[in-house]
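With one protein chain withheld, the remaining protein chains of the complex are depicted in position.
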Amino acid sequence: MIRIFVTGGTFDKEYNELSGALFFKDTHLPEMLRLGRSRVGVSIGTLMMVDSLDMTDADRALIVDACRQAVEPRIVITHGTDTMVRTARALAEVFPSGGKKTIVLTGAMVPYAFGSSDGLFNLGSALSFVQVLTPGVYLAMNGRAFEWSQVTKNRETGVFESRS
Amino acid sequence: MIRIFVTGGTFDKEYNELSGALFFKDTHLPEMLRLGRSRVGVSIGTLMMVDSLDMTDADRALIVDACRQAVEPRIVITHGTDTMVRTARALAEVFPSGGKKTIVLTGAMVPYAFGSSDGLFNLGSALSFVQVLTPGVYLAMNGRAFEWSQVTKNRETGVFESRS
Amino acid sequence: MIRIFVTGGTFDKEYNELSGALFFKDTHLPEMLRLGRSRVGVSIGTLMMVDSLDMTDADRALIVDACRQAVEPRIVITHGTDTMVRTARALAEVFPSGGKKTIVLTGAMVPYAFGSSDGLFNLGSALSFVQVLTPGVYLAMNGRAFEWSQVTKNRETGVFESRS
Partner (left out) sequence: MIRIFVTGGTFDKEYNELSGALFFKDTHLPEMLRLGRSRVGVSIGTLMMVDSLDMTDADRALIVDACRQAVEPRIVITHGTDTMVRTARALAEVFPSGGKKTIVLTGAMVPYAFGSSDGLFNLGSALSFVQVLTPGVYLAMNGRAFEWSQVTKNRETGVFESRS
């Protein structure tokens, strides 16, 4: 059984057709897992629905705490890409490599509700990596898994890259 | 660098709007990797474009041979779901668990070109599993990875399940 | 109030992920009208769900009869493209140009359930033409409206053309 924590991010943004603005309503995770015909046992919990640029230290403490209380040793967190590394660092202080939990953060560059989203690919990737990686905190983006301390988001290209 | 071999299957079926029949044209793999913003180094080769129910022993021999000649230790094969296990068995005779190559077969229940395809999810999953699993032959379907000898496709439900 | 009669056709075909065949389940008309944010008053009735190549004379008689019994003067019929002209001819014998009913047949080259369908465009077109055309029997395809006796489907290109 894998625990999935939803925190919002581009993944779950929708288009408000009255205001023309992007906003959060419900998570698309269950629908995405259905589309992927996933048969991985999961338990989904929504912790918050925020743009990761708006995520506070209190929000991060809440995420860390939720992971601490989770009985499952394997956890996927959906998260905005802009501060994903920062949340990963906060998690790594509590869940070290070689510890007891494998935590994989993932997200999307384009909302799932839009035609051209990378969300379904990333979810398939994160859910797979979390099943086989050894304990530690990772990011799954662009088809790759990175140890949290080895990755940075290139803001020019939107691509997650190994730190040099 | 990961080698991807395309063999056809539901994954790549398209709708012929003149005849109303499903058929194969080109593979959608490059487009799918672009949509997933994949940055995994891959080299794609199309071995055949067939429905896996039409796959012959000669076709399977060709697939095995292509894997043998591949210099990459990690290989993903896109394949129709109906005889995926049979091709996996043919591969396992040459590439045993504990050998030198990690081979992951994947496919889709619904063509990628249709709205409701599981293809992008499965591709994200297969590409992730192949990077971390130890040598052997696996199927990646429904968000899970199965050792080839431990899995069967339930034809009533379309779901891949562990053999009891 | 506009009457919509559903008869099947490519419009409403779906993909059976267990058999890999195309088949009919329910009509997508209500979902399509919702997607188009249509506020045209409509009353939808499903007469049959068949490939128009399989449509019999009895089926056509049933369609003609349904139009006769409809109280609405404006009717849209969704129909397979292969024999759309033949059904239009059967209707025209009963509902002549200059009579009391405006009947517009429409369809799709690609099922609505697939990504690349022309269905929504054609539905918007047919629903618009039926509101303004004078009594008679028409086909609405490729963004145009044709009087039934002036059109033929070009089987090489899939395009509806004026008869020369």
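The letters A, B and C name the chains in turn, as written, and every chain counts its residues from 1.
Rule of thumb we're sticking to: a residue touches a chain if its C-beta (ideal position, glycine included) is under 8 Å from a C-beta of that chain, and two chains touch if they have at least 3 such contacts.
Computed from a predicted structure; not experimentally measured.
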{"item": "Contact list for the unshown chain, restricted to visible chains", "value": "A, C"}
{"item": "Residues from chain A at the interface with the omitted partner, ascending", "value": "10, 13, 15, 17-18, 20, 22, 51, 109-111, 113-116, 155-158"}
{"item": "Contacts of chain C with the absent chain, listed as residue ranges", "value": "32-33, 35-40, 109, 116-118, 120-129, 131-133, 140-145, 158-160"}
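As a convention for this text, only the chains that are shown with their structure count from here on.
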{"item": "Chain-level touch network, classified as line, ring, star, complete or other", "value": "line"}
{"item": "Chain whose averaged C-alpha position falls nearest the assembly-wide average", "value": "B"}
{"item": "Chain copies touching (chain B, chain C) - same or different residues, decided at half shared", "value": "same"}
{"item": "CA centroid of chain A to CA centroid of chain B, Å", "value": "26"}
{"item": "Whole-Å separation of chain centres (CA-atom averages), chain A against chain C", "value": "45"}
{"item": "Centre-of-Cα separation between chain C and chain B, whole angstrom", "value": "39"}
{"item": "Junction residues of chain A - those touching two or more other chains", "value": "none"}
